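Just one protein chain is left out here, and the rest sit where they should.
So that you can tell them apart, the chains are marked A, B and C in the order they are listed, and the count of residues begins at 1 in each.
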Amino acid sequence: MSMRPANFDYQRPTSLSEAIQLLANNDEAKALAGGHSLIPAMNQRLSTPEQLVDIGRLDELKGISTNNGTLSIGALSTHAQIAASSDVRTHCAALATATGLVGDPQVRNWGTLGGNLAHADPASDPPTVVLAAGGTLHLQGPNGTRSVSADNFFIDLFTTDLQPGELITRIEIPSLQGKKNAYVKLAHPASRYAIVGVCVVLEMNGNECVSARVAVGGATPKATRSPSAEERLTGSSLQVAAVDAAAEALVNDIAGDVMGDLFAPEDYRRAMAGVYLKRAVQAAMA
Amino acid sequence: MNVSITINGTVYERDIEPRMLLVHFIREELGLTGTNIGCDTSQCGACTIHMDGRSLKSCTCLAVQADGREITTIEGLADGDNLHPMQEAFWDNHGLQCGYCTPGMIMASTAFLKDNPHPTEEEIRHALEGNFCRCTGYQNIVKSIKAASEKMGG
Amino acid sequence: MQLTGSYKFNHEQQAVWDVLMNPDAIAKALPGVDELIPVEGEPDTWRADAKLGIATVRGKYSGIVKLSEQNPPNQYRLTVSGSGQNSIIDGTTLISLSYDADNQQTILNWEADVQISGKLASIGQRLIGAAANMMSKQFFQGLEKQLPKS
Partner (left out) sequence: MGTRIFGSGIRRREDPRLITGQAKYTDDMVLPGMVHLAMVRSPHAHARIVNIDTSAAEAMDGVIAVYTGEQVTLNPLPCAWLIPDSDLITPEHPAVAVEKVRYVGDAVALVVAETRYQAEDAADAVRVEYEVLPAVVNPEAATRAGAPQLHDDVPNNIAFRWVASSGDEGVEQAFAEADVVVKERIVQQRLIPTAMEPRSAFAQWNDAAEELTVWYTTQNPHIHRFVLSGVTGVPEHKLRVIAPEVGGGFGSKIPVYADEALTAWVAMQLNRPVKWTETRSENYQVTIHGRDHIEYVELAAKNDGTVTGIRGTVYAGLGGYLSTAGPGVPTILHGLMYSGAYTFPNIRCETIGVMTNTTPVDAYRGAGRPEATFLIERLMDKMAKALNMDPVELRRKNLIPPFENGHDVAIGLTYDSGNYEAALNKALEIVDYDALRREQAEARTKGRYIGIGVSTYSEICGLGPSQVAGAVGFQGGLWESAIIRVSPAGKVQAMIGASPHGQGEETTFAQLISDELGFPVEDIEIVHGDTNQTPMGWGTYGSRTTPVAGAALVLAARKLKEKARAMAAHLLEAAVEDIDYEDGKFFVKGSPDNAKTIQEITLMATVAWDLPEGMDPGMEESQFYDPPNFVYPFGAHIAVVEVDPETGIVKLKRYIAVDDCGPQINPVIVAGQVHGGIVQGIGQALFEGAVYDDNGQLLTGTMMDYTLPRADDFPNFELDHTVTPSPHHPAGIKGVGETGTIASTPTVYNAVIDALQPFGVEQIDMPLTPSRVWQAIQESSSNRGGD
């Protein structure tokens, strides 16, 4: 019974390229950013990497800025920094909300967005928002840099498109200023992970919703968009019937993939996905 | 690996295994046992300290990650013989019983007040979501933090 | 824990059956396994060492893989028992094949009874079902890759 990690080799590279080299050289190496997903697993000895490459001090991965309205968030930005950023509040309020709901204050102080997205915990909050917001992940690896849309980044349970040796360097999110957006969450009361988290991004023209993006997390092995719900909302004036229909569509879209556990069995999670879609629309329009 | 960590104003240099958690560095290497351990999954908050001014669960950080940083533990909170207003408030308001969660509660709440010096009761309750107490039902902890915020806010 | 799932192969049933019975193919398809070593005196039983897991939760397991109750080319039982990471995993899966002539697909249905003991049982509760689904999918995908392109 442990709360002490097994031994490992520790490296603290001073540049991004050095970090990538170290990770590329060793299949059993892991990148360590904030460590708030990795260290708990190591404490339980469920994770026993041979080597940790501490990227936590690389300045290349820090900072939040906007460029023509596009938010650019360095991978090492902490949840607390993001939640408190006026740029983020302006351009992607839902992300400020979601990062403010991760874990608890101590976790938010040190856990990083890059680490969180790379870990791709199905019950984590930020992936759902980055997906709904149409974010892009910028990656750098031994073969250079590339960009992957959030739609293509999350592959399965804890599984992403990150290749060996690759790191997330920053996350770009197109400005949602002028679009209605919100993230709402039903949290597991013990772990604080999302049982269901729903993010909606609604572009309105007067009373009409002209485009919608809907993503759900927590309920399924990965953050997942709901094309049918988006379709129901688009072109509607978000009247009760349309939102109810969207909720039902969302539930149908994810029906086969919903996970269950002791606290929230599958049928409950499925139903809550619909309920929280409605609440997300309400919150976005409030 | 050699690390140099400033704790409560004193620089400590030690050669440690990279796997050593910061909480074990504080408790076992330095003998600062005011920081307690109440769980093994980063939930309970008993081990909360400040690193570079922000609250951190020291069980969720390797000591090597703290290399070169500034840390404050419960032992370093008071100014000499003068208790920190948060310590005073916990004492005045019966904000503790067995005391085991108390250092973590005090460290978490002092960090919280830096970000939000005039919190509502609801905000205080929310800010404690990373800290468990099994004795007080949180009632007097919330009261203590409120009292401290009023005292510190002047 | 009872788990069920299905997988569709775009191949003839006999071809799917053959690959399911081929220890080399199984070894290649099992995530993290390099080789199945036959256990002497036990038919259709192999010993394996595996590097198993998902993302950060990954560790070395060693265990036994056994095929039984074969009813070619329709049904068999795959039993896996392994231990590692202070955990023990015992699973028995009844695998059934049927052929969907309309779509020219072999449909594989599996019904598993998985018993997890130790560390993973106490801490992995919220994710075990999803992890089992994902790993079974990887296994069948791994087998499919070894079938001739149809």
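As a convention for this text, contacts are C-beta pairs under 8 Å (C-beta built on N, C-alpha and C of every residue); 3 or more make two chains touch, one makes a residue touch a chain.
Computed from a predicted model, the values in this text were never measured in an experiment.
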Touch list for the missing chain, restricted to displayed chains, reads A, B, C
Pick from A:M3, A:I39, A:L113 or A:A280: which residue touches the chain that isn't shown? A:M3
Taking the full complex into account, find the residue in B:Q65, B:T136 or B:S149 that is in contact with the omitted chain. B:T136
Sort through C:V19, C:V65, C:I116 or C:M134 and give me the one touching the missing partner chain. C:I116
Hidden partner sits against chain B at residues 17, 19-20, 24, 27-28, 31-41, 43-44, 46, 73-75, 77-78, 83, 87, 90-92, 94, 96-103, 106, 121-122, 124-126, 128-129, 131-142
Note that chain A touches the chain not displayed via residues 1-4, 6-7, 44-45, 186, 189-191, 262-265, 267-268, 271-272, 275
Touching the absent chain: which residues on chain C qualify? 1, 86-88, 115-119, 121-123, 125-126
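In this section, only the chains that are shown with their structure count from here on.
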List the centre-to-centre spacing of chain A and chain C in whole Å, with centres computed as mean CA coordinates. 31
Euclidean distance of C-alpha centroids - chain B vs chain C, Å: 47
Which residues of chain B are in contact with two or more other chains? 41
Per-residue multi-chain contacts in chain A, two or more chains: 42, 44, 191
Inside the complex, what are the residues of chain B that reach chain A? 1, 17-19, 21, 24, 37, 40-43, 45, 48, 51, 54-57, 59-62, 64-65, 67, 108, 111-112, 115, 127, 129-131
List of chain C residues in touch with chain A within their complex: 54-59, 85-86, 119-120, 123-127, 129-131, 133-134
Would you tell me which residues of chain A are touching chain C in their complex? 30, 37-38, 41-42, 44-49, 119-120, 122-123, 156-159, 188, 191, 193, 221, 259-263
